[in-house]
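Just one protein chain is left out here, and the rest sit where they should.
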């Protein structure tokens, strides 16, 4: 696999991440060439819908003067009908200078990279990786505080939420401490916890966010999906006790920031939106400069 | 709400409309900078399909050097699943420099404008407004004659046809006289009629277009949808007696123009297409310079 693919946040060491985020910051300060990727083509190949991620990559490409060829989930399925992923990737390689892939199956992005003649960026493959999300999460934290040694609370569905997994891994490079709060059955996978502890990360499980709200610097909220619960009463119960409210945040550190990969449903009270703690819309917006830096990295 | 949104034709006074149409005319005469919106991004967010309107906006953006990020109805729905319109808009604001929205619910565009950090253009929201259609209607009339004091016949479904409503309102600024011909039950809403009469507009209802075909300057035809009728016999009956034919137009003023927001089904005989009265394809084409002027207005 060529070094220019971006498949997993684990492909980066700390220096690699810092360099990319520094570049994103430069871009954010409008220090970039708006024609840098003029005439270059990005194939956006999504085998499952993710309009937000797709738009963010296409926006990034357009800001740099490039063109995106978008292949939505419907088209992608008709394209792949009876065809192997390997063949689809080889064909698309012939039309573009880079490929962004999203796929329901873990490992699909790495497989794509093997057959592609152009750089591949993973935009999420099943329970696998979603490196651009992790990079924009880190970028958003860094806008408010140095990442080193901070206390980060992960709250919500930590079992299926791949964004939480990738972020936790990346934070281990920054000596951050992790606090986890999740409904029974939706805890952070134990092998990931073991893995992170081996890397020296301090991880504490808590029953209630209120125990530690005064202590943490970052509150990373993930969606709790209704489908994970046997009935709507149990969902409602959990959704209520995990909901972030202004009342809860009254006890928070002044500089605490609230992040969420979006879309949110019931996890964050809309009254939080106007609080200085709320950073989730900035976080979403930060996807553009971060993905611009990623595109420059693979295409230049 | 910032002044740069375009939500309703009612947001414009007559001078505002004339200025925009003057600008569209300049553009039509190729007096414009093809790179004026280079590097700018338009998010085209359609919660219901309208391929014509979408293409027209995207064409306008491309003519000015800009890029469109298109979010079709399927994608828009997957994006909004469980998410409020407010959140969707805040996220999309982070990816683009302006948003064009189409939504099945009246008032959606104004709500979007409240939450957007970038200008919003309404491309139709339910029974509400569709200002770009009205502006291109006026533009097409103006190509053939001064709008002041003309006689305009509105024919077809005037109850549900929002294009007829907006156009009628705009024409009241030009001292035009209105003639309405519609099947029973599909008349112009009485509160709109009252409203326009209060503004001093002369409105006359007619049973048959033939009564006034020799009198009017503009014949604005709207689609009569089969679904509005109890059975296909009654639809067929109405469709036949409201159909515009060369025979009907034989009695028209020489300069009369026939307009239709398209698509047409049975309302206009294809033999009319070659007549000098037919202007509906020019009207459709005029959507591009008019929308270019609108995009310049909100983005520059």
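Chains here go by letter, A and B, matching the order in which they are written, and residues are numbered from 1 within each.
Definition applied: a residue touches a chain if its C-beta (ideal position, glycine included) is under 8 Å from a C-beta of that chain, and two chains touch if they have at least 3 such contacts.
Predicted model, so just to flag it, every value in this text is computed and none were measured.
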item	value
Residue touching the undisplayed chain, where the options are A:34, A:91 or A:194	A:91
Among A:82, A:185 or A:230, residue touching the chain not depicted	A:82
Sites on chain B contacted by the missing partner chain, in the whole complex	34, 49, 51-52, 54-56, 58-59, 62-63, 65, 70, 72, 74, 262-265, 270, 281-282, 284-285, 287-288
Residues belonging to chain A that touch the chain removed from view	38-39, 41, 43, 67, 69-71, 74-76, 78-79, 81-84, 86-88, 90-96
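One rule holds for everything that comes next: only the chains that are shown with their structure count from here on.
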item	value
Inter-chain centre distance, chain A versus chain B - centres from mean C-alpha coordinates, in Å	41
